[in-house]
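These notes concern the structure reproduced below.
Note that one protein chain of the assembly has been removed; the remaining protein chains are unaltered in position.
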Amino acid sequence: MSPTATKTKPLKMWQGINQALVEEMERDERVVLVGEDVARPGGPYGVTRGLLDKFGPLRVRDTPISEAVVVGLGIGGGAVGLRPVVELMFFDFAMIAMDQIVNQAAKFRYFSGESLPLTIRTMCGAGGPNGAQHSQNFEAWYSAVPGLKVVMPSNAADAKGLLKASIRDDDPVLFIETLGLLTARRDVPVGGDFVLPIGVAETRRAGTDVTVVAIGRLVDRALDAAARLAEEDGISVEVIDPRTLSPLDTETIVSSVARTGRLVVAQEATSPYSFAAEVCAVAVESCLSELKAPPVRVTSPFVNVPTPVPLAEARAPGADDVVAAVRTTMRGA
Amino acid sequence: MSPTATKTKPLKMWQGINQALVEEMERDERVVLVGEDVARPGGPYGVTRGLLDKFGPLRVRDTPISEAVVVGLGIGGGAVGLRPVVELMFFDFAMIAMDQIVNQAAKFRYFSGESLPLTIRTMCGAGGPNGAQHSQNFEAWYSAVPGLKVVMPSNAADAKGLLKASIRDDDPVLFIETLGLLTARRDVPVGGDFVLPIGVAETRRAGTDVTVVAIGRLVDRALDAAARLAEEDGISVEVIDPRTLSPLDTETIVSSVARTGRLVVAQEATSPYSFAAEVCAVAVESCLSELKAPPVRVTSPFVNVPTPVPLAEARAPGADDVVAAVRTTMRGA
Amino acid sequence: MAEVKLAAAGPAGGARGASAGRYRLMRLSRRLEETMHDQFGEGQVPGPLHLSIGQEAVAVGACWGLRQSDAVLSTHRGHHHCLAKGARADRLMAELLGREAGYSHGRGGSMHVSIPSIGLLGTNGIVGAGVPIAAGAAYGMQAQGRDDVTVCFFGEGATGTGAFAEALNIAALWKLPLVFVCENNQYVELTPLEVHVAGEIYRRGESHGIPGVRVDGNDVDAVHDAASDAVERARGGGGPTLIEAVTYRWFGHYAGDRAAYRDEDEVTAWRERDPLVRARAALDPALADELDAEVEREIGEALAFAQRSPVTGPDMLALDHLAVPA
Partner (left out) sequence: MAEVKLAAAGPAGGARGASAGRYRLMRLSRRLEETMHDQFGEGQVPGPLHLSIGQEAVAVGACWGLRQSDAVLSTHRGHHHCLAKGARADRLMAELLGREAGYSHGRGGSMHVSIPSIGLLGTNGIVGAGVPIAAGAAYGMQAQGRDDVTVCFFGEGATGTGAFAEALNIAALWKLPLVFVCENNQYVELTPLEVHVAGEIYRRGESHGIPGVRVDGNDVDAVHDAASDAVERARGGGGPTLIEAVTYRWFGHYAGDRAAYRDEDEVTAWRERDPLVRARAALDPALADELDAEVEREIGEALAFAQRSPVTGPDMLALDHLAVPA
């Protein structure tokens, strides 16, 4: 946390995002925001409200339903002097712009040797009644791409500090917001210039028995689980939130697992070929001899996201699942 | 191998693919082939030569450069009674059709309860002087999608038997060919009806000291490495080729690793969030107590694929890298 | 599973004539949506609800006379398309209410209704994504030597997607039996048409050689005339047509959106052009009353059917992912 940011205020995640956008757009007139429904409507979930009035229609602009072009606006704009923030409304729609993200934006520096300051904001997860094409968590895909950074904050403060960092970053950053967290509150530094470093994990709770690496919506659930496990079982759980998925702060993860000898990875995504797989792999590569129990992945089952919220919530892993996984690791190999 | 297929012939992989297409199109008139340059030119690498003449312009059809529509042709066609094979020339171009593949084809059964017999053929890897946008290996992305099968053969015989199986399969199958293997020869059953099962790994070499799980171009390199290690070090290496990445035959992998206690995973893709991560995760989840050494991933470095072949080959892992990795695992934790 | 009969809603319109049949179907769609809107208000719809109220004439006019073996591609706003292609009101309601008897076991809701057995190849949560699939269905018909056609619905917002343009080009190149129906309801989520569409939609295929026609989308006969010309041409191998049906979305983008971004006068003016009122006026009043009563009964029975069906539980989540589950 930068030293000037001393005051904090309890804010919802969307407010943290909104503040980051406002502050960066005030600070640097090269920052623009384009995307579907971002301007007049202020975002389908209200995240970008007020920006159009503050910064005008050239810097805050509603686009047609043209996801490839939305990212193209960011690439071309970034190449001629802007520092664009482009919004892809739902993460699932990023697939339509996949070529622009992976084959174009991520390779810009490799081909040209020059910077592409581009932030791609999007929103993932099964937090609403949106169904199988509006709820997916494919953050692992993008994290496998050289030249692209992937940031996935789990709370309002991180969202603010990391979005500001992403906008200032000279590389393309995919900034993944989580629908299920947009209205979750957390104390957020205000007034100062609060910028967090990309690529640095945060240990959200220190512990000695089991390491839980959690992302997105599972961070708070892991913290709930940790509190319960401390109380009910006397188990000391360390909760790590990587916050950046690429480049991944493997050091923080590895040093924790080396200490605790037990690993649970928790995410909203399904299990195969996911973030959780990468973390398990990193752990066994680096800490085999310290591991006292097999790592456990706490994930959604390998099925589509249903539309009704009760079903979607039944599918998503909860604090209970983290508790059960931690207990499993405590029983050993 | 089905019992009627008794004769074999040494064929290149492209020939195996071509035979599979011819046989299935002869067997079932619902099978069609559409894609860029597949008809008159017979494929940019000649894989589909002769098909237009045999089956005519309604069943073998050149499309415009419209990858989303190419997959859409397969989905719509499959929904009204065809069993389409669609070709996406380079795997990298699948990104342009990503929504059609992941949000549409893979979810067709989930939404409708009915079959979508669709095979999407494409070609991956750094086997030619094609550079960073024509050489990528993102097979892990698609393997993370419920409702989609992913097949990746490593030789002419598997390509033939698995392509025939894919075409007969009632689910969408992404069939990933490997540019670097198209002209590699192997004995291929001919004359009979040679169909291999999807979802079943093949143990290409039995061994007792180390399990090497390899895919695509790394299978033959792993076999070379195994031969050298047997001779030079007296190390007995088991080489497993999963052939299908989703659903992954974890049983074969786990039972091998449980026996050998050592794992190397070898692939052309880069390491983070890849196939190799998934296999390492599966192994440590199931075989922690049997593991005698940390698994090792043999992959390309996390950088873009350069255009010049010598550089691309320098980047790709070779038999030497597999040898070194196996030796590392033999030195233990 | 008790089946509610869609009396006289078939292509021929039954003994009461096509106008009666089309009116009845529009009425069915209207009442189904109103009923679902009420249910939504009571918290009984566990998904988003994109109402097509005001736009019924487009779906009914374009689908009237289609065969079961013809295909239709729909959108996120597709209840009217589903019914017009022969979906059952009861199972559709069950789907919207998250019940086991729904077309997708109540797991998908309105954006994920797909009934290949009647040629309904899906509503869709991805704007524009149905269009390439429509090209595929049309190609499949052509490749099999069938004289069936595919009708592809999409909103004016979808004309911004690349998928739409790719499909236009191949449809023209391959002379596909495909009718593009742009349902221009003036709004694209929370912003007006002007934010999304440059120039004129019905001319989007002109440079490809695709005839384009703009019709009053609130006049079911006008839509039907344009569509049947296009369908006939397509069946005869004459290739695709692009129809722009100009209509209006009476409600917000989804149930719950109060649509404060638009003018009340505008809404009022369009409500006065109610396609149902216009279609009803052409009927014998006694017949119209009879049809309304029938629809009321059908809706009542369909709702009862849906409500009798169990709410879908987590045990159904794993169904229908692969032919043979892994």
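Should a chain be cited, it is by its letter among A, B and C, assigned in written order, with residues numbered from 1 in that chain.
By definition in this document, contacts are C-beta pairs under 8 Å (C-beta built on N, C-alpha and C of every residue); 3 or more make two chains touch, one makes a residue touch a chain.
Since the structure is predicted, the reported quantities are computational estimates derived from the model, not experimental observations.
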| item | value |
| --- | --- |
| For the chain not depicted, the shown chains it touches | A, B, C |
| Hidden partner chain, touching residue among B:16, B:78, B:131 or B:261 | B:131 |
| From B:58, B:206 or B:314, residue that would touch the chain that is not displayed | B:314 |
| Which of C:20, C:111 or C:165 contacts the chain that the document leaves out | C:165 |
| Options B:93, B:142, B:175 or B:194, residue touching the unrepresented chain | B:93 |
| Chain A residues that touch the omitted chain in the full complex | 32, 34, 58-59, 61, 63-64, 66, 68-69, 71-82, 84, 99-100, 103-104, 107-115, 146-147, 149, 169-171, 199, 247 |
| For chain C, residues in touch with the removed chain | 159-166, 168-170, 172-173, 195-201, 203-204, 206-210 |
| Interface with the undisplayed chain - residues on chain B | 36-37, 40-41, 44, 62, 64-68, 92-93, 96, 129-134, 301-304, 306-311, 314-315 |
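The rule we apply is simple: only the chains that are shown with their structure count from here on.
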| item | value |
| --- | --- |
| Chain at maximum distance from chain C, centres defined as averaged CA atoms | B |
| Whole-Å gap between the CA centroids of chain B and chain C | 40 |
| Where chain A and chain C are represented by their mean Cα positions, the distance between them in whole Å | 37 |
| Computed distance of Cα centres, chain B from chain A, in Å | 31 |
| Junction residues of chain A - those touching two or more other chains | 92-93, 96, 132-133, 302-304 |
| Per-residue multi-chain contacts in chain C, two or more chains | 107-108, 112, 124-126, 162, 321 |
